[in-house]
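Below: one structure, written as structure tokens.
Yeah, one chain of the complex is gone here, protein chain that is, but the others are all in their spots.
Chain IDs A, B and C follow the sequence of writing; residue 1 opens each chain.
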Amino acid sequence: MTHKIAILGASGYTGAELVRLIATHPSMEIVALSADRKAGMEMAEVYPQLRHLDLPRLVTMDEIDFDQVDLCFAALPHGLSQALVRDLPERVKVVDLGADFRLADPDDYTKWYGNAHEATELQKTAVYGLTEFNRDRIRDARLVAGTGCNAATVQFALRPLIEEGLIDLDRIICDLKNGVSGAGRSLKENMLFAERSTDVQGYAQGGKHRHLGEFDQEFSRIAGRKVEIMFTPHLVPVNRGILADCYVEGDPKAIHNALVARYEAEPFIEVLPFGQAPGMGHVMGSNFCHIGVIGDRVPGRALVVSTLDNLCKGSSGQAMQNANLMLGEDETTGLMLAPVFP
Amino acid sequence: MTHKIAILGASGYTGAELVRLIATHPSMEIVALSADRKAGMEMAEVYPQLRHLDLPRLVTMDEIDFDQVDLCFAALPHGLSQALVRDLPERVKVVDLGADFRLADPDDYTKWYGNAHEATELQKTAVYGLTEFNRDRIRDARLVAGTGCNAATVQFALRPLIEEGLIDLDRIICDLKNGVSGAGRSLKENMLFAERSTDVQGYAQGGKHRHLGEFDQEFSRIAGRKVEIMFTPHLVPVNRGILADCYVEGDPKAIHNALVARYEAEPFIEVLPFGQAPGMGHVMGSNFCHIGVIGDRVPGRALVVSTLDNLCKGSSGQAMQNANLMLGEDETTGLMLAPVFP
Amino acid sequence: MTHKIAILGASGYTGAELVRLIATHPSMEIVALSADRKAGMEMAEVYPQLRHLDLPRLVTMDEIDFDQVDLCFAALPHGLSQALVRDLPERVKVVDLGADFRLADPDDYTKWYGNAHEATELQKTAVYGLTEFNRDRIRDARLVAGTGCNAATVQFALRPLIEEGLIDLDRIICDLKNGVSGAGRSLKENMLFAERSTDVQGYAQGGKHRHLGEFDQEFSRIAGRKVEIMFTPHLVPVNRGILADCYVEGDPKAIHNALVARYEAEPFIEVLPFGQAPGMGHVMGSNFCHIGVIGDRVPGRALVVSTLDNLCKGSSGQAMQNANLMLGEDETTGLMLAPVFP
Partner (left out) sequence: MTHKIAILGASGYTGAELVRLIATHPSMEIVALSADRKAGMEMAEVYPQLRHLDLPRLVTMDEIDFDQVDLCFAALPHGLSQALVRDLPERVKVVDLGADFRLADPDDYTKWYGNAHEATELQKTAVYGLTEFNRDRIRDARLVAGTGCNAATVQFALRPLIEEGLIDLDRIICDLKNGVSGAGRSLKENMLFAERSTDVQGYAQGGKHRHLGEFDQEFSRIAGRKVEIMFTPHLVPVNRGILADCYVEGDPKAIHNALVARYEAEPFIEVLPFGQAPGMGHVMGSNFCHIGVIGDRVPGRALVVSTLDNLCKGSSGQAMQNANLMLGEDETTGLMLAPVFP
């Protein structure tokens, strides 16, 4: 059986990544692609690398006949998914790649995103899309909220440690190195090649990054108390990938054991032998997440390093993994593409 | 039916690319991986991005039981395939990714590679592996000689034009921009990141590049007279990809028409609308080749631009395409991966 | 004596490069910096790398008191210099880095830039700023028109050959590899890091690039007949640099001899030994131009390779060299900075 898929926001990087993944997915068919400003264009004009595919022309969202759609990926700018999903036919399943339904509490949403939520009823029903930790609920969900790409990378490293009480909750420092595609395709001076290619720079330091809303929500809930990590993302001159260095206080071997045990059966999470750390380039173009643990020379201090491809496992690959579950497919279908290297 | 595959020279980039492609190929199984200097290591140590795969440990070629092998990919340094293939059991099919069997004439081989050929009988039987032009012979071959990556890129642009007599054979200038992975994984000072990352530099200019042996052989044979193109490759700071600018004298529209007609039915060759040229980034990680034709302001001058991923369509993807044919599989099996972008 | 300098368009890359050069120039003082959209900002906000310098705040052009200015560098978008220079006090010398005064013939200007020239009297008096070929006229000029960066790179390679009748004028093909800073700091989707970093792509192929106006003007004048070169620029993922491969028909040794003789006394032009070609990375951050000549395997075909830093020797360095002459300074003052490598 072939599932009929619509991608909203198909002209952005996560939209194009979804098309790439569906191109070799055996049971999904793209029936609609939307893009507000580029409506009317062929996808091959917007993304020449998809030229070999037979794809529908880009349209506005209004032009889509959602009765023909089984599942809809929404890769829209923050804020646009709320009213949209609210107004879709109930039978259309939705995987939202944006931030609109990540935070369960309307006040949290307003705190981090500035505006009131427009679909608070839906917000309550949305399932947080970190597949490896919400698999059963995702299977039955109508609406899944994809996680932030930073949020996914760090949670894979830290959730099992917080669940098992292995680290000091007041001293978690996460220093991330981020490929630039996470900033999307919008035009900003600091995203020009000439500005980025010989630079590394932090941003949203000091607790201003919106993904902290997710960290606070998830880690505090798991810990049963307020947890506020210190978090610094950095732009590095790479297209894809996030490498998270998580500095924690706890026993390194116990930490490693907990991660190995937790992810042993997971198809997409690879825990390295103790003392080894992954590189960002080890997962490019794939849905895999590699995690390593290193003990410091000073006992009780550990470094947990986690890496994934922000466009794939951090966003569109995660979305596909969730869509597979929601549609009754095997979770890994179309997602076993090996990383591209070099 | 699953075909049993051996990869010789698996620790090089083309070897790793073969593993990547086989990872999602439905009917190939890797039974042996060889690597001289790295024998004994796990593939995950040599290529951490392949960590999720269950692969045999690297061994020396001597340790391989070729009775268990249906087809062998030889991704060895120039010169090493000759004796090896000669001594293999006749039933083992071979796709050679190196240069040992590309030139049919032993004198040509010696002219360009310096040494006498060690398997001149085999050399006569090897089929030149430019799939789109030798499909039928490849299907029945025991030994297929993969083309040079530059040779493939330029031939896709020019073969139909020479076959149809559309261009001046004495005035063909090919200026290539080459991703650095074409130089392989060997240690050379000029291949260090710090040397390459802000540089673009030509090499082997003036007629010294060995791929000219292939150009001379193929173009002269097709034209029925001596053809000697002018050819300059350049290292550009990109991992994968070749972009070939071919400057020719002829009618641009007729050239475009000939390419469109020739490649209409080809699954991997995309000819762009007249007046458009592809970018190297449009094919990364894929088996596609994009070709464009642009007419100059001066009538009778044309630019034909061709691009492909040197590790895939220019080498390992081509090898896989040929192996599919040799094994009776559909030619495109496992090769429809969409390019990775950005 | 200290010369009082104004830089118009200081927020662009060529403007910033002028500031960099003046920072260690012993006899220039910046008295005004203009930037339309960024007027009111400190230069350190616009270019944090200039933070250590004591610079005037950015203003609009109207706010500048030109009575306090000896020489004005105009690094403005095409079209804006014409009225501006016309209305400046006659005693203010002007080096224009834009295209407004490069073409002596108003019709040529209109043909390539689309609009009528607004200062045709001035246009007649402007001296074409290719220093090494117009040194005496530049010394006495009030208005010097900086050349296009591509135009400079190719002219250094070819002017002596055309002057001496050493090459076939109907068969000149120039294939250029261009660092992205040549496109300036304006916001275009194809200039984003994620779009450029793994791509090489030609643009304005087929005779559409505006620098052809300069080539046609200069080469035709020198040759005494119409000369129309074939010219293809390409974006490569490098910030600075142009590498020009010029394919010509002529005797390679004679070509090399002519270039050696012509540039022997030039402080900024280095001709390599016969058979060697320069790399783009050999001149980064400097005012040097490196040129090499290679003979092809087919007699009578030659490759002349020329490289310079588009922001320096191709633009702001050239402007400074001309300003030095106009102000009675030694031509090399402040310009002997060695290239940065790696």
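Assume a residue touches a chain if its C-beta (ideal position, glycine included) is under 8 Å from a C-beta of that chain, and two chains touch if they have at least 3 such contacts.
Since this is a predicted model, take the numbers as computed values, not measurements.
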{"item": "Chain not shown, its touching partners among those shown", "value": "A, B, C"}
{"item": "Contacting the left-out chain in the complete assembly, out of B:65, B:121, B:189 or B:264", "value": "B:189"}
{"item": "Residue among A:103, A:158 or A:294 touching the omitted chain", "value": "A:294"}
{"item": "Residue numbers in subunit C that touch the chain omitted from display", "value": "13, 16, 19-20, 23-24, 47-53, 181, 198, 239-240, 267-268, 270, 272, 278-279, 281-286, 288, 290, 336-342"}
{"item": "Interface residues of subunit B (partner: the chain not displayed)", "value": "13, 180-181, 185, 187-189, 191-198, 237-239"}
{"item": "Sites on subunit A contacted by the missing partner chain, in the whole complex", "value": "171, 173, 175, 177, 194-195, 197-202, 205-208, 212, 228, 230, 232, 234, 236-241, 243, 245, 247, 275, 277-282, 284, 294-298, 301, 303, 305, 341-342"}
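Basically, only the chains that are shown with their structure count from here on.
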{"item": "Cα-superposition angle relating the copies subunit B and subunit A, to nearest 5°", "value": "180"}
{"item": "Inter-centroid spacing, subunit C versus subunit B (mean Cα positions, whole Å)", "value": "39"}
{"item": "Mean-CA-position distance for subunit B and subunit A (Å)", "value": "36"}
{"item": "Centroid spacing, where centroids are CA-atom means, of subunit A and subunit C in whole angstrom", "value": "45"}
{"item": "Per-residue multi-chain contacts in subunit A, two or more chains", "value": "13, 181, 198, 239"}
